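So that we are looking at the same thing, I have put the structure below in structure tokens.
The complex is shown incomplete by one protein chain, all other protein chains being positioned as in the whole.
Note that the chains take the letters A and B in the order they are written out, and that residue 1 is the start of every chain.
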Amino acid sequence: MKVVNHALPSIDGKGLMMGKPAYSDDLADPTSLIVKVLRSPHPYAKITKIDTSKASALEGVEIVLTYKDFDRRPFTRAGQGYPEPSPHDKFVLDDHVRYIGDEAAAVAAIDLKTAEKALKLIDIEYEVLEPVLDFETAFENKILVHEEPEIHDMFPIGFDPKKNLAAAYHMHVGDVDKSLEESEVIVEESFYTQAQAHVMLEPHTVNARIDYQGRLVIYSSTQTPIHVRRIISQGLDYPLSKIRVIKPRVGGGFGGKQAIHGEMLVSAVTLRTGKPSKMIYTRKEVFESSYSRHPMRFDLRLGAMKDGTLKAIDCWVVSDTGAYGEHALTVFMVAAAKVFPLYNKVDSVRFHGNVVYTNHTPAGAYRGYGAIQGNFALESAIDMLCHKLDVDPVEFRQKNMIKETETSPIFKIMGEGTEGIEMFMESCKLDYCVKRGSELVKWKEKYPRKQISNSKVKAVGMAIAMQGSGIPYIDMAAATIKLNDDGFYNLMIGATDIGQGSDTILAQIAAEALGTTLDKVIVYSSDTDLTPYDTGAYASSTTYVSGNAVLKAGKEMRQMIVDEAAKVFKVEPDEVEYDGIILKSGEQEITLKDLSNRLFYNEDQKQLQITSSYYGTKSPPPFMAGFVEIDLDIETGEVDIIDYVSIVDCGTTINPMLAKGQVEGGIVQGIGMAMYEEVLYSKSGQLITNDMMNYRIPTRREIHNLTTEFADSYEKSGPYGAKSVGEIGIDTPPAALANAIYNAVGVRITTLPITPEKILMAIKELEKGGK
Amino acid sequence: MEIVNYFKAQSVEEAYKKLIENPSNLIIGGGAWLRLSSKIVETAIDLEHVGLNKIVETDSSIEFDASVTLRELEKTEALKKLFGGIVNKGVNGIMGVALRNLATVGGSIFGKYSFSDFITPLLAMNTEVELYKAGRMKLEDFLKFKSKEKDILLKLIVQKEEGLGYYYKMKKTGLDFAVINVAVSLSNSKFKIVVGARPSLAAYALKAMEFINNQKQITKEIIEETVSIAVNELKFGTNSKASKEYRIELAKVYIRRGLNEVTNNEN
Partner (left out) sequence: MKINVLVNGQKKIYDVLPDEYLLDTLRADHLYSIKRGCDNSSCGVCTVLFDGKPVQSCSMLSMKADGHSITTIEGHQDEAKRLSEHFGHQGADQCGYCNSSLALTVHAMKTEIEKPTEEDIKEYLVGNLCRCTGYEAQHRAIKLCLEEEDEK
């Protein structure tokens, strides 16, 4: 292949380093009103009085909005396909506030100082209500987070606000209690994962204006422009045809921008004042008032035979979706759907639990999307089983994990929000990944540990993972290719580049299909007026689903060019040879350049343009094996991550360098969740770790070495054999590190993050003769 | 922080006169921590033009004016030669280069920040400060000094003495504040043991120092005893970064490692 599977530089990086205006705020109308939100200081309260007269009277204030200014029309903020598997439980503004940071009112003024002053002039009184702050006692708690009569689900998802349930789920294969009875060795443990924050460097930003045709034009730092348009239309009862959403360059998303954030209030301000307006979240607002990862508790039981055969997986989960139910069911399901099939040879599986409402910052989509939480629990428990069985963890995986051509009954039962479809692994190089990874990390030499000094121990740990490639029968993507004079193309795609490089890799696929070079494919993406449909950047759908749409379009355009040349040559299309540059038939030939000019200007003129769509009928999982080497100071619990080895099977890498970047970025985010990113709440429900000084992501000093390789793999159903790769990198570090730490000092940490304090205190417990 | 007026003083006298005009007036150092404060300040006073930006090395000391940035201090070679460069090391661990180009010697000491990675190693050496009103005093006295009147820090004076030093900052990520920091020094056969970010402000383990400084021979057992006295006399606490119990464990380890390093004992 000439373009695909080549490490070509991205098509858009240069201008960004040089500082060209490209991000949402760079493109805001300079006369934009500044929109600021009055945020609740209470985790749960009813607004008993709100008087905006003083704020409105302040010079420079254009408009002040409260719940009284909106019809009660519930929607979900989640950026998902319609009808969404998330409850419609949010109003533009409500007379109840449900977490510290929730929106109570909004102000639009000529500048920031005036807006902030106006917020202070809003006369607001709250009846403070007792909040639900412990997700483990939220279910059937006498305090209900949502009592509004108008809220509803779009289809059954286990939504039952009278029990504080945003969603609930149950599945089983076989008889898990029986399998456990028959098992010779059992492991039973509970695991907790925290509400990790995305910490994308660009805070949520949106600006809106009314254009000269009277349409609402929104520039938003979003992952899902199409869903933004639809939700704004629903929430504000404004025609879809009068809304345009444009996604400029985005400074990181990772799922944190897969829902609407400031768009609703900014749109309301612009529609009502007729003036451009904008909102930039402060970093505190990003932490407190956007989204975080769903914190979960897993109660896991594994059953196995002494010969090392895994027989049963039994898992009960409680997930805290916070004050609103975005992504509640889908993240929950992925915690099993994209983890448990790794061990497809078990006799039985049970996965069930609740997604509860609490008065915490809402949880939402975040890279991994449940799989990282599920992976931490399962892969930790598997290692615990290995130790009980006295089996090498690598050997145990090799014996029990899924292999190429195999399937798992879970694929059919569990989709994402709905049922899934049966899938056989046409590409699965997990066995190679495990073998290669253990070689590179020198597992046999180092497992379980080596004493390197009086106070330091070196150890290794590992975990395997899988993810998906889009949601079958739900995620659809489309691509439009237009031929220009001079023989270059425009590629219009809805697919959303949030920095992961989708513009580049989709252009590579197009160039390969068209037989041209990358510089001849000009990409324009994510403008709801000009680009065709795409669900957006989530569910690892871009390479696989959007990629297949682009591939289709490219092939069809290529055929259209051949057909035109055939007309010129007066032959049948199958008599035309075409290498992407020159079309030939016998003695006749014409260059694409000349043909395209002829089609524009000279004869039989027409515009060659094609739009092709694709939706997946399966979601072939990428796989990976992660191996970590650590040095642990046994006197202080400090851990140095020496090397993280990742061997990934994502089929063909459309761009091996960008794919590597996805994996490495994911690994470091996963390491952050595993070791450094602490989420702390005060007793009164205030998020303490609400800025980047208190919430710490990995810096350059934490990462010593990353070794990343790709398996030689090919997925037939994917474009040029590709599967997706955006999320898989994040899944393995929590379990791999927990396992390495156990191997180092014999302590099993079951709550994230694994801090040096937890390690040292556990070592002290062990020394005292504890667990 | 909200600032109503900005005043560029042309001399220290002028600055002080402005400072006492209104209780909310204050001196802006580098301004590195202004964003963390929600105070309303009537007049912020800038010292850029009062000439407090020199580093002066003499035979017996190095003097750092208050407006010298932490980065300039960090790069001072003469300071690196003292006590194994523990002050440079401590300052080097504060955030990143860009913040250290803003933060000043004056601002960093005057604030008496409990998480300070600057104050802890300074206490392990012979250091003094000079204040406009209160005059010159030892750093450890300044940390306890409470005056009714406002003052301006003019300079930091580090005595050039021969000695060995150890400094360790236990932190979670590369940019983070200290969970705890420890400085140990040995000069003229006298030990100093300093523990900061306890979470409270850096302090000497005086009883432990007295104990070890009265020993004729430093053995493994003496070191253990010293460590034990130190963690018993110093107050540790719990905050969002760590628990009291963990800080005590860390203090034990790092004081021991520090004493070992400066006495070259076998581990």
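As a working rule, a residue touches a chain if its C-beta (ideal position, glycine included) is under 8 Å from a C-beta of that chain, and two chains touch if they have at least 3 such contacts.
Keep in mind that this is a model prediction, so the values were computed, not measured.
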Touch as defined at the start, partner being the missing chain; which of A:Met414, A:Cys428, A:Val441 or A:Leu706 qualifies? A:Leu706
Check each of A:Pro43, A:Pro225 or A:Gly251 against the chain that is not shown and name the one that touches it. A:Gly251
Chain not shown: contacting residue from A:Leu33, A:Ala138, A:Val356 or A:Val668: A:Val668
Identified contact with the non-displayed chain, of A:Met1, A:Ala57, A:Leu201 or A:Met305: A:Leu201
Considering the whole complex rather than only what is displayed, give the residues of subunit B touching the chain that is not shown. 1-6, 8, 28, 30-36, 44, 46, 48, 71, 92, 95-99, 101-102, 174-175
Hidden partner chain, residues of subunit A it touches: 7, 9-10, 12-14, 16-23, 25-26, 113, 198-203, 249-252, 254, 280, 282-284, 498-501, 655, 657-658, 660-661, 664-669, 691-693, 697, 699-701, 703, 705-706
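In this text, only the chains that are shown with their structure count from here on.
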Euclidean distance of C-alpha centroids - subunit A vs subunit B, Å: 44
Parts of subunit B lying in touch with subunit A, wherever the complex brings them together: 36, 170, 172-177, 240, 242-243, 245-246, 249-250, 253-254, 267
Which stretch or stretches of subunit A touch subunit B in the complex? 453-455, 635-636, 638, 676, 678, 680, 688-689, 693-694, 696-702, 755-757, 760-761, 764
